[in-house]
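A single protein chain has been removed from this complex, and every other one stays in its place.
Our next item is chain A:
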Amino acid sequence: MTSINQQLVDALGIMVMGMGLVFIFLSILIVGITIVAKFNPIPQPVKPVPGATNTTTAQGLDPKLVAAITSAIHQYRA
């Protein structure tokens, strides 16, 4: 009976220590993640400069203009 009591006390000790270690370990990890996040911000996507002609995409063009250019190229090639 006493040996079981002794074992229970030991188990309680392992429980307290184990939970403590798990919490300490993961808490340090939280600090680590936070620090890494601070030094590695997400690179912001470069915003196209408004008004700059060379960044205008095909979607930005007037479809009529595109059609006109296409037909002009075709005529030129023919």
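The rule is short, and it goes like this: contacts are C-beta pairs under 8 Å (C-beta built on N, C-alpha and C of every residue); 3 or more make two chains touch, one makes a residue touch a chain; residues count from 1.
The criterion applied here is as follows: contacts and distances are computed from a predicted model.
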Undisplayed chain, where the name is taken from the UniProt record, one of "Branched-chain amino acid transport system permease protein", "Nucleotide-binding universal stress UspA family protein", "Oxaloacetate decarboxylase beta chain" or "Carbon monoxide dehydrogenase medium subunit": "Oxaloacetate decarboxylase beta chain"
Touch criterion as defined above, residue of A:I4, A:L65 or A:A78 at the omitted chain: A:I4
Chain A residues that touch the omitted chain in the full complex: 4, 7-8, 10-12, 14-15, 17-19, 21-30, 32-34, 36-37, 40-43
